[in-house]
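A protein chain is absent from this complex, but the other protein chains hold their places.
Labels A and B are assigned to the chains in the order they are written; within every chain, residues are numbered from 1.
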Amino acid sequence: MSLILIVSIVIALAVIGYVLGVQRAVSSADGDQRILHSLKGYYGQNVALTVLVPSLLVLAIWAIAQPLLIDQSVSGLLNLEDSRAQSLAMADVRRVAEGLDTAIAQGALTSDAAANMDAETTDVRDLLGDIGVAVGSDVTPETLNAAQRYRGLSNTGSWARGFVVLAIALAGFAFALSRITKDFRARNIVERGVLVLLIAAASVAVLTTIGIVLSLIFNTINFLQAYPAADFFFGTRWEPSFSGRGGSSELGFLPLIWGTMFISIISLIVAVPLGLFSAIYLSEYASPRVRSIAKPMLEILAGIPTIVYGLFALLTVGPLLVSAFGQGGFFGVDWMSGGTAAMTAGLVMGIMLIPFVSSLSDDIINAVPQAMRDGSYGLGATQSETIRQVIIPAALPGIVGAILLAASRAIGETMIVVLGAGAAASLSLNPFEAMTTVTAKIVSQLTGDGEFNSPETMVAFALGMTLFVITLCLNVFALYIVRKYREQYD
Amino acid sequence: MTDLSSTEPKAHRSLKVADARTKKRNAAEKRFRAYGIVAIAIGGLFLLALTYNILKAGLPAFTQYVVELEVTLTQDEFDAAESQMLKTAAYTDIFIGNFEANLAERGVAVPYDADAIERLLGKVGGDIRSYYRENLDDIGQPVTFQLQTSSRVEGYFKGRVNRDTIVDSRFLMGSDLDIVDALRDSGVLTSRFNWDFITGKDSGVDNPGGAGIGASAIGSLFMMLVVLFLSLPIGVAASIYLEEFAPKNRLTDLVEVNISNLAAVPSIVFGILGLSVFIQFAHLPQSAPLVGGLVLTLMTLPTIIISTRASLKSVPPSIRDAALGIGASKMQSVFHHVLPLAMPGILTGTIIGLAQALGETAPLLLIGMVGFVAREYPDGVVSGFMDPNSAMPAQIYTWAARADVGFYEKAWGGIIVLLIFLLLMNALAIFLRKKFERRW
Partner (left out) sequence: MTDYKISAKGVQVYYGDTHAIKDVDVDIEDKTVTAFIGPSGCGKSTFLRTLNRMNDTIDICRVQGDIRIDGEDIYDSAVDPVQLRAKVGMVFQKPNPFPKSIYDNVAYGPKIHGLARNKAELDEIVESSLRKAALWTEAKDRLNAPGTGLSGGQQQRLCIARAIATAPEVLLMDEPCSALDPIATAQVEELIDELRQSFSVVIVTHSMQQAARVSQKTAFFHLGNLVEYGETDKIFTNPEDPRTESYISGRIG
């Protein structure tokens, strides 16, 4: 039974339940709505919620649990020791099973023919290829057998799923309707139900974090089982090879984090002074008119998608820098050989970060009490002396927080470095040389053609893990400082 | 009480005469102020340079160059061509015949051969044949063909190639440019607005001329639908709970810290989450806008929660008290009074969140929504959500990463389309804010 069908039946049941609930409530009060405990709509809502919530919850759990259980049962058939080979084989099994279903749906096979197929006599791979399902290797009898088992279990599972979910929905329907009397406290029950839904929504954010942490941890552990941790964390060479399986690849983390830090620092060298001076000018000097133009203008910089900055770096800033610092360039130095370089990405990222520094710093400078300024002016200080010696020191914790947030942004920025920084991992000190970063390598390792379970691909999760940990520490620390700062002047 | 002579006022001095030190301090003041102006000016200049650059590099993507030719194919000619072995070659001959007549009519004399035609216009024979096979009724009628010139010829018009830099290749010869100029002067070759770019799909790596952003824009649309219908209700529900009902305790604190941190997590980490949870674990289809939408929902949710909570907070407590005072339940006071009043702010925040999601690229690449997937339009709503597609920013990235420089123009053009969408969304947000702005 298809998912859409189940969901539509449940929703239909809920709608009917609502109508019946309202009717039953009104008739229980002999048509006099005033003597009902709650407004009549609440009785209907109660029925609808009782139908929807438990059944859809079970459906969701089932949707997650069924593939796991089937995988476990089917992979027993394959009898493979190695967990990596196991999951590769499972991917094939799944694809064959889905391919057979597609073939039946397209009419290329009858369901009997699909069920009785023999891998010895039929070239299953060709057959599936004809209908557009690509299978990586030839289909062995074991795989086909497992695929048939997979299909059988999936089929049974989906029927059982439909039956159970509808049964729960119907039970809820009957139970909720039977409870309706004129004194039934429908509003209280509905409100409690709604509160639970609100809590569930609030927990999505927490679940997201848990999801991120778990997916990173498990995949990172998988990677570290296939590749020595010490070589990853302390390796100075990044040379993945996709031809061989592991072994020949050098997956050292250091050149990537070096590139990340190098580019981030360049971008902060651009963004911090520009952002800070913009914030100071906007909050201390600018007339309301100038402010009303300049502030949105800087905020536009924050609203431009990073792909635009990336393209600008690759196609405009890079060539411009080469014509200045490259061979035969404007300055007559030969420092830069290609447009993609740490400097290219760093400069453009710096511009992107200006609004991140300026708008938070602006808020923070505005939070410094006017009394501080008055005190300083009253002593005969000029405005710039007041800013440099009183306001900035007073706002320093908040400004540091803003800079740390910008740094975390820089470290996690992807598109600008993917397009602007180059692909070669190097431990160079020359900012005009191509470098690569953690984020750029996550993209290239996960969008390449490598086998999903090879260390060359899995390394992306370890990179993601380190990226997540670094930015999380920066964020937690920065947000803590900013919060403490705000409390001080509240 | 103490010795006062130590800081006795200095000798009397006029206030109107600035001393050396004051002059220095005032100069420092001017410099400092100038730094601020320079900083803002750099931001402004960059914005101008970026806009200029985008328009200059991107606008040509909206122009295409076509050769207009009226052809009348008789039934006899059609039958004759269909009966030959090399059918498209036969049609090419028919085309060249018509072409020659047309040029003679306009009095254009320029030497060319069939190879030159193929370099300029591609395989015209095939195009014409497929047109007539699909429109058999048009046989015998005059039909005006608009044949798109190859990307090399476009490059000549758009300044990527000129007579000095041209290198003869199988794609374009120096001598072809004479033909092109002659055709343009005679009005056979004209430029027109490139609807194909707006409605088209991604093309092969060696055909930048045929690439369009339409299919990936549809991918973006389906993703945005997912984001809107998930993040708005979940975001509002979560905000209502946290702002109105949540007890103030360690757990709530933790949730709040978690949300503000989540808003600062790099977007690519959400891509990893999507890859491992939705694709590896839940076996949802790769490259599907549904998965892209789910990932972007999780990414946008913290932003929407933060802005929604700010809107809820701006509704004064007196409104809640008034509702509670006449016997409404807490839940009723929130849903009947607070939420409607906060709605304009919530919508504004949601639109801005959606605009952010629309421009996001990195997580989409990880779940396989790269540009070259956008080869076909979906054939229905379910297919729109489930079938592999790309999204505008990912399509732009794919073009930018290709070797043929003709794609760069497409990438810039794609950026113009993307920015127009973003501008419209932000304008809507500003409009809503202005129209419903309320001061308490």
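Assume a residue touches a chain if its C-beta (ideal position, glycine included) is under 8 Å from a C-beta of that chain, and two chains touch if they have at least 3 such contacts.
Note that the structure is a prediction, hence the values are computed from the model and not measured.
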item: Visible chains in contact with the missing one; value: A, B
item: Residue among A:Ala394, A:Leu467 or A:Ile481 touching the omitted chain; value: A:Ala394
item: Of A:Arg161, A:Arg187 or A:Arg373, the residue in touch with the unshown chain; value: A:Arg373
item: Residue touching the undisplayed chain, where the options are B:Asn26, B:Thr51 or B:Thr190; value: B:Asn26
item: On subunit A, residues whose C-beta touches the chain left out of the figure; value: 287, 369, 371-382, 385, 389-390, 393-394
item: Missing-chain contacts mapped onto subunit B; value: 1-4, 6-10, 12, 14-19, 21-22, 25-26
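Throughout what follows, only the chains that are shown with their structure count from here on.
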item: Whole-Å separation of chain centres (CA-atom averages), subunit A against subunit B; value: 20
item: Sites on subunit B touched by subunit A in the complex; value: 25-26, 28-29, 31-33, 35-40, 42-44, 46-47, 50, 53-54, 57, 233-235, 237-238, 240-242, 245-246, 255, 257-262, 264-273, 275-277, 280-283, 298, 301-302, 305, 329, 331, 355-356, 358-362, 365-366, 368, 370, 393, 396-397, 400-401, 408, 411-412, 415, 418-419, 422, 426
item: In the complex with subunit B, residue positions of subunit A that touch it; value: 63-64, 67, 94, 187, 191, 194-195, 197-206, 208-209, 211-212, 215-216, 218-219, 273-278, 280-282, 285, 294, 297-298, 300-301, 303-308, 310-312, 314-316, 351, 354, 382-385, 387-388, 405, 408-409, 411-415, 418-419, 439, 442-443, 446-447, 452, 460-461, 464, 467-468, 471-472, 475-476, 479
